[in-house]
Each structure stands twice: as structure tokens, then as C-alpha cells.
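To start, the structure under review is shown below, and the notes come after it.
One chain of protein is taken out of this complex; the other chains stay put.
Chain IDs A, B and C follow the sequence of writing; residue 1 opens each chain.
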Amino acid sequence: MKVEYIEDFQKWEEGFSFYHEINVRFSETDMFGHLNNTVPFVYFEQSRIEFFKAIGFMQEWVRVDQDTIPVVADLQCDFLQQVYFDETLRVYVKAATVGVSSVDIHYRGVNGEGKAVFVGRGTMVQMSRKTGKGHPWEDGQKERLLR
Amino acid sequence: MKVEYIEDFQKWEEGFSFYHEINVRFSETDMFGHLNNTVPFVYFEQSRIEFFKAIGFMQEWVRVDQDTIPVVADLQCDFLQQVYFDETLRVYVKAATVGVSSVDIHYRGVNGEGKAVFVGRGTMVQMSRKTGKGHPWEDGQKERLLR
Amino acid sequence: MKVEYIEDFQKWEEGFSFYHEINVRFSETDMFGHLNNTVPFVYFEQSRIEFFKAIGFMQEWVRVDQDTIPVVADLQCDFLQQVYFDETLRVYVKAATVGVSSVDIHYRGVNGEGKAVFVGRGTMVQMSRKTGKGHPWEDGQKERLLR
Partner (left out) sequence: MKVEYIEDFQKWEEGFSFYHEINVRFSETDMFGHLNNTVPFVYFEQSRIEFFKAIGFMQEWVRVDQDTIPVVADLQCDFLQQVYFDETLRVYVKAATVGVSSVDIHYRGVNGEGKAVFVGRGTMVQMSRKTGKGHPWEDGQKERLLR
């Protein structure tokens, strides 16, 4: 396997600590008998939100009077192993790099045997509803993203 | 088959004229090889909206400044035949009965051979965001629902 | 609220003991700001499967060499309260009545304040792949469903 956003797989794996556990639903399988390949992106979203909740960002973004919202700029996933109904996956999330108002989030889905079943990444931008442009991270936010 | 909301199946079938055509997606199948049973409710929603667009209701409901929104009170589906990937279904929709601020919508999904694969119904209420209560249909709306 | 399959709501509620906990995903909301009404059926499926796992039925049904599979005959849901992103729901499941090869499953989704947000039911049939007909429950299975 070669994945462009991973230089050294072992080192990359070690950079994760946060994870969210997800059980594969029956409705998420398809007629080929495994997890449909559109579903890991749902898992990414859910796990990313749990990550943002854990560092206190999500609470702000869903406030009705809040100007800033998170916007997904891109998403990608590399499928490494088949995933089946009822497997419990740990979806690890980390901020790989942080820009002025953006963050590159990496993902690593691991099955019960500790094998990576899919990996991924995507850039998120903190946007201002008013200006429609990126809204810079405030003091302390970069640190919280990267700790 | 006996379905409590259908007295005479043939007569009931004849009451439909509006339909929306839907192609079964691969991601909507499951590992049992057929359409997952949660998906017909997605088809009901889509077809119901097309029905409401056809009679000019939906345009109002999605306006940001609009007070009234459609609220689904209940939904049910009876699964009559297996449905498979790539089948094209006609989902028929009709207003079976109309109340002061509600409407009982019936559904009938038909496959390429003309067979009913699932049938269903559900009550929708036109609700006022302000009062949180049902908002009576205006003059002409009942007629448009039932024509 | 009057729901035809519930005679005495309090008594009905007391009949549940098994539940599965589900966190509302962001992707399961819609532009009206709440849980999309097609999603409780996904929760029903997931919770029903957890119920069947808990009593040892599911393990049989997903075996490749197994002749019998569970088939959903009908499903219905009554929506009682709005459900929002990130709420944690307990979806209670019970076998209300058991037939020769079928079972009527009831559902009750409860939010963090202990309020029922949706209730539902649906008949499932244990079908034989070979005959395409209902396959009678074996000795002990009825008891396990109802205990």
C-alpha cells in the first residue's frame, strides 16, 4: 500500500490517540456482503465531530447565534481491508497540520484485530457565515487542535 | 395480504395517478442481496415531496420566511415483494383523506412488471413554527390535495 | 397521542427492558434542523438486531450456510417529539406477540430526559430461503423472544 498523505505508516499510526468506536450497521452493508464504500465517510464525520467535541470546538459551531461554522473542503479515503456487518471499529482522528483558518484532519479505521481497514484525510475550514471566508483560529485553538 | 388501511386493494390502486420514478441504488441494498427495508421510507419522502411540488405546496414550505412547515406524524410500510438493485420503481402518491390541518398520504411502490412491491401511508400535519400547532389548510388547498 | 398498537401507554412502557443506545449523527439531521424522519427506521433495525443478538438469534441468521433468515413484513413509526443532533437515545425493543413463525416487535425511543420521542412496531417473519415460506420457531425460541 502506498498512500500519498502517509510517509511512514508506523510513525503516522503512532500520532493518533483520540478514537471513536463505531459498530457496523446492517443497513450499511451492500449486496456484495460488506460495508458499502460510501459509509466510511459517515464514520469520518461522526468521529471528527466527537474529536471536535472532545476539544471543545463543536459546542461553539452548533450555537444558533454563532458566526463561524466548519466547512469540509475535501475528503478522501483509502480502503485497505474488507469490513463486515457487526464489526466494531475504532476510528482514530488527529489534526495533522493546522493552517490560519483550516486544519488537515487524518483518519484511521481499525478493526478488532488491530488492523487498519481504511485510512483517510480531509481539510476543514472554519468559515464565517457573514463574510463567507475563512475565519482565523483564535489564540489557544491551534494548540488544542494539535495537542 | 391484508393491510388495515386498504379496504379493497384494486379500488385503492385505482385512486392513484401521481407517481415518481426511482432507480434502486447499489448503496441501498444490504448483505441479504436486496433493498434494505429502511430505504422505502426515503423513497416515500422523495415521492411525497415531488407530489407536493406538483401541487405547488413545497415551494411555500421551504421559503425561509415561511411560518408553516410540514411535519410527519407517523409513517408505515408493508413490504410485499423483494426489491433488487437497479430496479426502476414507480412510487405512487395520493392524499387519501384531508383533515383541518393534516393529510393522510398513501404510497404504492410498483416494479417494472406492474407488481406492488411495497405500500404505505402516513399522516402529515401543516404546522406553524410560531405556535407549534397545526395550521389549517387555506381555501383551495384541500381541493388541490385531493384532485 | 393515540397510537393504535398501544392500549395503555404506561403499561406498554413497563413491558420493555432491553434497550440499545444510539447517538444521533450529524448526517442524520436534515435542513429542518432535526433528525430526518426516515432515520428512526435505521435505529429500529440496529436495535432489533442487538435484541436478536442478546437472545442468540442473530448469530444463526447471518451464517452463510443457514437456511432461515429474518424478513421484515411491515414497519411503522409514530413521531412524538423532535429529536436533535447529538442526542443520545435509548431505543427499547420487545417482542409483543409471537406467532408460529413470526414475531411482532415493538420499539420505544427515549431521549435523555426520559421522554418517548418515537414509538413503533413491525412484524418479522423467520423465512426459509428454500421454501420461501415462514419457518416455525423451534422449541425454546418463543420463550427466548418473550422473556
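By definition in this document, contacts are C-beta pairs under 8 Å (C-beta built on N, C-alpha and C of every residue); 3 or more make two chains touch, one makes a residue touch a chain.
Here the structure is a predicted model, which means the values were calculated and not measured.
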{"item": "Sole residue of A:I69, A:V98 or A:A116 that reaches the chain not shown, by the stated touch rule", "value": "A:I69"}
{"item": "Subunit C residues touching the omitted chain (full complex)", "value": "26-27, 29-31, 33-34, 36, 38, 85"}
{"item": "Subunit B residues that touch the omitted chain in the full complex", "value": "23, 25-27, 42, 45-46, 49, 53, 62, 85-86"}
{"item": "Interface residues of subunit A (partner: the chain not displayed)", "value": "3, 31-32, 36-38, 41-42, 44-45, 62, 69, 71-79"}
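Following the convention adopted for this analysis, only the chains that are shown with their structure count from here on.
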{"item": "Interface residue identity across copies subunit B, subunit C - same or different by half", "value": "same"}
{"item": "Where subunit A and subunit B are represented by their mean Cα positions, the distance between them in whole Å", "value": "35"}
{"item": "Averaged-CA centre spacing for the pair subunit C and subunit A, given as whole angstrom", "value": "30"}
{"item": "Separation of subunit B from subunit C, taking each centre as the mean of its C-alpha atoms, in whole Å", "value": "22"}
{"item": "Shared-contact residues (touching 2 or more other chains) in subunit A", "value": "26-27, 85"}
